[in-house]
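Structure, as structure tokens:
Note that one protein chain is taken out, while the other chains of the complex remain in position.
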């Protein structure tokens, strides 16, 4: 509980804007030009980009160019300062967009909000060596960074953390080479498997930081193997552009005057819409579904971490996501499916869907976080 | 109201069974072997097969071999007698399966059901010449066949027809050649476009037969162009194995003692779950959603005709179904999306999803038919 | 040299015919109807089918139905008697077709051919248990079957063997289950990896039988790991329809009066056309390339086992076969590339391309076998 002064109060804003294509950062430019968003107050950007992984880098570079000019710093310095998490590969009805979080200190309000409100915090691990990816040390470093981001967000109670988004390093050929040159061994010479282990260690780090996983259960051996260990409030993706783990925490705080609240829920399987209701309910949308358009309009954004491709069936019905001829794109189709189901509840397809089965919920489940204007 | 004799009463059964692979027709064999299904009473089979179009033919051939033995007729005679409609290309959570409709005459019941019950009827057009595909003559022939199938089903009131499934001829290179050899001109030398016109004419034929489209609005010029003309109760696919249009009508009849009822609804767009509720409600599931598992267990089958790929956006949110790198498979992804949304309501992914935008509802909408055990 | 009687002489014919689609076995029917091919003399059929794996089974079933009638035996008995090796998934210019090998005993010729001529022989291993797939026992069983097939072909000198085609069992979920039920452990619960090990053991078995690999170097540990061990004359694919390994050997024999000869060569990398010349040369096409149309017309068939997807570059030039967005189909594209290069030399795209890197040549190389009318 804050007791010692106005400087601890904070306001957090959320901007969700569409992209016409990966290089379209016109909405970011507009928000800055019109004074609706101050570049200095940007805490992080999470984008859903169409196209392959290369489009992620393209969008990032375009944003860096805009923010470089707005902040008067180099594009590299922008990258260091602001976590820009690009989730690539749209499928189905998914609608390319990005979400900007801004935060500023405010004086203590005359009349504080009646409940806890949205806050965000960011932190990084140190740079990881390629041979550290997917091993216990990454779990520990991520756990510490999540704890730091929670503190930065001004969140006192771990129960108030509802979503931790992480972008961690992916393995690349040159990183394997660099490790070899040092005489070190990476977790796997298969790029996909090594990157999956990097995500797995990051997810376990979230679970440890949030108290969902006892730290003494962590060892190299459990990473990406022990499916009993998982977080319910994390979503992790990997990128070759990252050399440290970038952490963005969303939660509610008693010293935030934000008009938004965040909540979370779990879809036990792909058809379990009660998990969506749960996320919205804890975020403050207490109405009974189905929601009216006015109620849907209160929903500022939904983040769903999709697990359809982690199991071969749903409620004992076989599917062909891993055997039919789009099996090479199972992750995209998994996102398309989760996006559609969540969209049918919230009335909007422009929500964020990412795919990551590594210690992010029980295999086959979806994790949902929702931000609601209260 | 039937007044003149026991022979007019009918019983209709519905069997929905899974397939382990396209050649797996073991469930059909089992039902016959165990006496639960009499081969003589089969009215039609509608299958959702994984794999490409070739798997459709494979499944069909395997079924023909089983039924050839059971009925003591040739495989060709089986094909002529029983419409076997194979909907290929599963995506996402779609679960390969088939639905068998059987029907038999029964004595007038001592205590008739309190409401109309499920009945099915089948009919064929004559064989069409390739140059007739996609032209007014096909509309007329289909309209007549639908009317015949309605009569065969014992349905007196057009309002009692809830779903008309049609498999019509697709254009093939040899058919184009045959037409040319006769000096005739096909609607398009592009196989896909010509087949699309065949589906379009079939859908218009349904609309005319059901009174949804005035017959005087039909001309060659409107086929696949006038989007104001459509049926709300039809679903059409094309196959090169067909040389006539095969029609299967589902509706309710006052002289059926079936334990099932059928209903239909329209999803105005991909997120409109009220259209699913409407179909279930008219089929007899009058409970308020969300449905309990017991209520979901009453649902025998759902047929959804998917239109996600007919529009570039949903509720003003752009999607990338036609621009991103799975755009070559937009129809599969459209089915995956509709399957997932409907499955999230009915609690089951083993439902039938087909994609056909040609005069089947307003572009972007889904047509839903549901069979419920009452 | 045969000295003891007419019954040892043999004639072998090769029929390479196109398919209009997977179910098109009209050419097989025609050859039998016209008396050009006697069903009793068919030794094996190797097909290149379009579509996914399901089309393989479809083609096989359609052939079994034709041959069941021609031979007066059941379709199952046809499958047992005649190896039908279906290579699925066409890409690029690949042209769906099948090659039929027939063989009959002939009287000793008055004037024997001046050189050794084509012969073929077939053999099977016993049925393998799923837990035997990919282990030393499979290597041994395949080695014995190859030796038996060589003897059946009437080949005395191992140097006269030029191509060994094998279809081995693939792992399936039900096979894993059956092994578990017996308390046995399969080589891998990943279906793709287990099937790859089955192919690897088969390829090693070829190498042992042909004297390319010392038998004492075989152990469970080398299977799919020691890339120094390989055959230069084998091509292996796997199918869930097989429970034994089916072997077809092509070679030249001093007691064959066939108008054909077979030869082989190695393309050291994807651009090495000298390996194609080598195969044609050893098969009897001694002309200097580029070949004239008349010389190309002598080429009855070419079999190429493709390795493009086993290495990330060709002559130090990076390619994107495993990283770009068709990476899910790397094997198909590898076949398309090899087919095109070989076709540009032989002037015909209707040749057989299969993809199998497991102990079939040095990674990145292609193995080529050619049949030439001499």
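To keep things simple, chains are lettered A, B and C as they appear, and every chain counts its residues starting from 1.
We take it that a residue touches a chain if its C-beta (ideal position, glycine included) is under 8 Å from a C-beta of that chain, and two chains touch if they have at least 3 such contacts.
Given the structure is predicted, the values throughout are model-derived calculations rather than measurements.
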| item | value |
| --- | --- |
| Identified contact with the non-displayed chain, of C:8, C:69, C:124 or C:349 | C:349 |
| Residue among A:51, A:251 or A:265 touching the omitted chain | A:51 |
| Sole residue of C:26, C:95 or C:180 that reaches the chain not shown, by the stated touch rule | C:95 |
| Residues of subunit B in contact with the chain not shown | 52, 324-325, 327-329 |
| Subunit A residues that touch the omitted chain in the full complex | 21-23, 50-55, 57-58, 61-62, 325 |
| Touch list for subunit C against the chain that is not drawn | 18, 20, 50-52, 89-96, 270-271, 273-274, 289-290, 308, 313-315, 317-321, 323-326, 329, 332-334, 336-338, 340-341, 343-344, 347-350 |
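Throughout what follows, only the chains that are shown with their structure count from here on.
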| item | value |
| --- | --- |
| Rotational angle, Cα trace of subunit A fitted to subunit C, multiple of 5° | 180 |
| Geometric centre distance via CA averages, subunit B-subunit A, whole Å | 42 |
| Intercentroid distance (Cα basis), subunit C paired with subunit A, Å | 50 |
| Approximate Å spacing (C-alpha centroids) for the pair subunit B, subunit C | 43 |
| Sites on subunit A at which at least two other chains make contact | 52, 324-325, 329 |
